[in-house]
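Omission of a single protein chain aside, the complex is shown with its protein chains in their original locations.
Note that the chains take the letters A and B in the order they are written out, and that residue 1 is the start of every chain.
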Amino acid sequence: MHPAPSIIVFTVLSGLGFGLLTFLGLGIPTVFGGVAFGYFTVAYLLAVIGLASSAFHLGNPQRALKAFTQWRSSWLSREACLSVATLLVMGIYGAGLVFFNTKLSTLGLLGSLLSVATVFATSMIYGQLKTVPRWNSWTTPALFVTLSLAGGALLAGQIVFTLAFLVLAGLLQIVAWILGDGRFELAGSTQQTATGLGSIGTVRHFESPHTGTNYLLREMVHQVGRKHAQTLRAISLGLMVILPVVLLWLGVNYVTVGLAAISHIAGALASRWLFFAEAEHVVGLYYGKR
Amino acid sequence: MTTLPASTEKKLGLVIDLDTCVGCHACVVSCKGWNTENYGAPLSDQDPYGADPSGTFLNRVHSYEVQPTEGPAQLIHFPKSCLHCDDAPCVTVCPTGASYKRVEDGIVLVNETDCIGCGLCAWACPYGAREMDQAAGVMKKCTLCVDRIYNENLPEEDRQPACVRTCPAGARHFGDLGDPDSDVSQLVAERGGMDLMPEQGTSPVNKYLPPRPKDTWEEVDILAPLLEPVAPEADGLLGWLDRTLGKVGGK
Partner (left out) sequence: MTQPQLETSPKVSDEVRKTTCYMCACRCGINVHLKEGEDGKQRVSYIEGNKDHPVNRGVLCAKGSAGIMQVNAPSRLQSPMKRVGPRGSGEFEPIGWDEALDIAAGWLAPLREKAPEKLAFFTGRDQSQSFTSFFAQNFGTPNYAAHGGFCSVNMAAAGIYTMGGAFWEFGQPDWERTKLFMLFGVAEDHDSNPIKMGLGRLKERGAKVIGVNPIRTGYNAVADEWVGITPGTDGLFILALVHELLKAGKIDLDYLALRTNAPVLVNSDPNSPEYGLFLRDKAGKELVIDKRTGKPAAFDADGVEPDLGGTHRAKGITHRPIFHMLAERYLDPKYAPEAVAEQCGISAGRIRKIAAELARVAFDEAFEIEQEWTDFRGVTHKTMQGRPVSFHSMRGISAHANGFQTCRALHVLQILLGSVEVPGGFRFKPPYPKPATAHPKPHCKVTPGAPLDGPHLGFVHGPDDLALDANGNPARIDKAFTWENPMSAHGLMHMVISNAYAGDPYKIDTLFLYMANMSWNSSMNTGGVMKMLTDTDENGDYVIPRIIYSDAYSSEMVAYADLILPDATYLERHDCISLLDRPICEADAVADAIRWPVIEPDRDVRGFQTVLVQLGAKLGLPGFTNDDGSAKYEDYADYMVNHMRRPGVGPLAGFRGAGDEGGRGDINPDQLDAYIENGGFWMEHVPEEAMYYKPWNKAYQDWAVKMGFYDAPQPYLFQLYVEPMRKFQLAAEGHGDRQPPDHLRDQIKATMDPLPIWYETDQTGNEGYTVNALTQRPMAMYHSWGSQNAWLRQIHGHNPLYVPSKIWAENGFEEGDWAKVSSPHGAITVPVAHMAALNENTVWTWNAIGKRKGAWALEKDAPEATKGFLLNHLIHELLPPKGDGLRWSNSDPITGQAAWFDLKVKIEKVAAPDECLPKMGEQQSPVGTGPKALAWKVQ
């Protein structure tokens, strides 16, 4: 799949934002007034910048409101609804903390659940797609949610949670990669099934429908070289998990936490880039791209 | 309209004969022409006279080379447009309801005024049947020429998809695949019509007729007397003439 920067930024930043909101909603840490304002601003900025950047991906963003209508069946619609619901609920909860020094715990808990649900919904946009076997797995929501929580914990300054979720995310990431590498085969789509010509013999793509490119190829048939991917995996895992863990191990202060956050975000972006770039859409089979 | 109808009154679709398609791209261009001028936004082209021309097409023709275990490789031309799946994943993923499957005939359509151009439906389609129009920012797909097949401004005989009407080889057939007695259903039954990527669980309405067996004369027994000589070699030309011409009038 084409690793569109807008979508990578969207999923990573909104994941962080909603992750932070999850913790804030649970009152971890419980903050009030200016401090709360600071935390909430960061969380909202991340979530909203993320959502806004996803709009760059739309052909007709002016009709974006229509995306709230199909929550009964569409994960994308659900994600839209959930994110707005989360932001509303957490807005009230946050307002209580910032302006009224009041902690509406039930609302906070609801907000936290909504935050996790939003990230889950985001992940299911990808996870539901049978056409992209690498994504079409439990690992996709598991990794999205854990990463969101790890990042959220880190931003919330929750070192223990951070370490726990980071390690979990790291493990899940490795599992996702390993399982992911075999998922295309497992899903069973081949050039033979795609064309139905397998009963005659081995199928090879001969001529493309056109000598140039098209939307499908640009959007769905992006392939990153294997060697390249391995290096990027290492870098991403290093930055996203290992380096932050090491930094926090060395000591917890503004510098290490700050560096850990930067490293984590960079690593998460790299991981997300790979999430797209390594994912193969079955349509590639029609173009002999596999 | 993101949920799929439980069932549709008809299952209109195409049957494409891979034994007959010569790969001429006529259906591709006729589709482009009709749909540029009709349903929704025109099918645009980017850099049409430049280094990297590309544009929106609703129907495209691939070609594949198939190597059987015995005999020479074969070449198969392979047109592909939306298969109007019964379990269309492109519909259920759509956040706006722009994508829908019609109850009356099963045609899968995009209501362009609702489409935000998120592209998700194209991701959900295994067949590459949807293309986002770069100029209009809306999703385009085969409409099964819904604006032709019922169009009362067209003579009755023209109420069929543009690609079917134009196909010079007659490799494309249009009809109700929900009706087992329809011509298309019969054709599918006779010729073993197949689904593409059945493992994707989309239950496509469109069917493909597989190529008939080819190159069956490849392995010939050299010793088998296929054509009996008229005269023994030893008789020479005269013997041959004698016996050959002996047949004249006698037949």
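Just so we're on the same page, contacts are C-beta pairs under 8 Å (C-beta built on N, C-alpha and C of every residue); 3 or more make two chains touch, one makes a residue touch a chain.
Please read all numbers here as calculations on a predicted model, not as lab measurements.
Asks: Among B:Asp45, B:Asp179 or B:Glu199, which residue is in touch with the absent chain?
Replies: In the complete complex, the chain left out is touched by residue B:Asp45.
Asks: For chain B, which residues lie in contact with the unshown chain of the complex?
Replies: Chain B touches the chain not shown through residues 1, 17, 19-26, 28-30, 32-34, 36-38, 41-55, 57, 63, 65, 67, 72-77, 97, 100, 102-103, 109, 111, 114, 135-136, 146-147, 149-154, 157-158, 162, 165-171, 211-212, 214-222, 226-230, 237, 240-241, 243-245, 247-248, 251.
Asks: In the full complex, which residues of chain A touch the absent chain?
Replies: Interface with the chain not displayed, on the chain A side: 204, 206, 209-212.
Definition applied: only the chains that are shown with their structure count from here on.
Asks: State, to the nearest whole Å, the distance from the C-alpha centre of chain A to the C-alpha centre of chain B.
Replies: The answer is 38 Å.
Asks: Can you tell me which positions in chain A touch chain B when the two form their complex?
Replies: Its residues touching chain B are 1, 57-61, 63-64, 66-70, 72-77, 80, 125, 128-132, 187-189, 191, 193-197, 199-210, 212-216, 219-220, 281-283, 286-287.
Asks: Once bound in the complex, which stretches of chain B touch chain A?
Replies: 2-3, 18, 25, 28, 52-57, 60-69, 73-76, 78, 80, 89, 92-98, 114-120, 122-128, 131-134, 136-139, 194-201, 208, 210-211
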